[in-house]
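Omission of a single protein chain aside, the complex is shown with its protein chains in their original locations.
Right after this comes subunit A.
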């Protein structure tokens, strides 16, 4: 028993020493390693019962298509997912028909190309990761289908990143081919600044400033990563409400049944 206590004590001591040692290496690590912490922006869909701004999703998809799709795939989204969210069925069909899709072997055993349908996924800019890396100086532009869930504080991070391209601080030089972005871990990102004022002409006439495009594209990406969000919030509200009623009912019923035992009297008496 005492050997066990001794072993545990040594293990804890070892862990403590390792912890202290790791502090000494952390002190020399640059804060740029983690990137500048991004602020929390008040997204309209943040509230407990708030839905997405669908006009923003529509504009965001336009930004994605015109600015981002040349390098970033969104291979988990299909054209039909956009129906009822950002576009009508006819609009989505027309958009899908603009792309060429390679389809399965025909009766003669040959692959053929056909115009896109609603059931097709959004087109990929590169055939595979190697092609993407080769075209972008070794860096892989990640797929954006889940990006706001795949990064810590995703929505705010992506917005801060896209609108945060600045001159580097004094003493920092970025090599040719990379660009400085304080929010990117390490500070040197392969993607150049893509959002510039009026890069896109919005269909609905909203002025396409850098911040506006950033907000819209992040709304679109948030929807793409969490399309179920609105239904989830409605379900959550409904079930929390109903279960609280059930809880009250259960509490009352329990107390009712136990009242018999809780109100009994025991009398201690002496037999003479």
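Here is the rule we use: a residue touches a chain if its C-beta (ideal position, glycine included) is under 8 Å from a C-beta of that chain, and two chains touch if they have at least 3 such contacts; residues count from 1.
Basically, contacts and distances are computed from a predicted model.
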{"item": "Absent chain [UniProt protein name; select from \"Sorting nexin-1\", \"Dynactin subunit 6\", \"Cytochrome b-c1 complex subunit 6\" or \"CBPA2 Carboxypeptidase\"]", "value": "\"Cytochrome b-c1 complex subunit 6\""}
{"item": "Option touching the unshown chain, where A:39, A:104 or A:138 are the choices", "value": "A:39"}
{"item": "Missing-chain contacts mapped onto subunit A", "value": "30-32, 36-44, 53, 56, 160, 163, 166, 169-172, 182, 187, 197-198, 206-212, 214-215"}
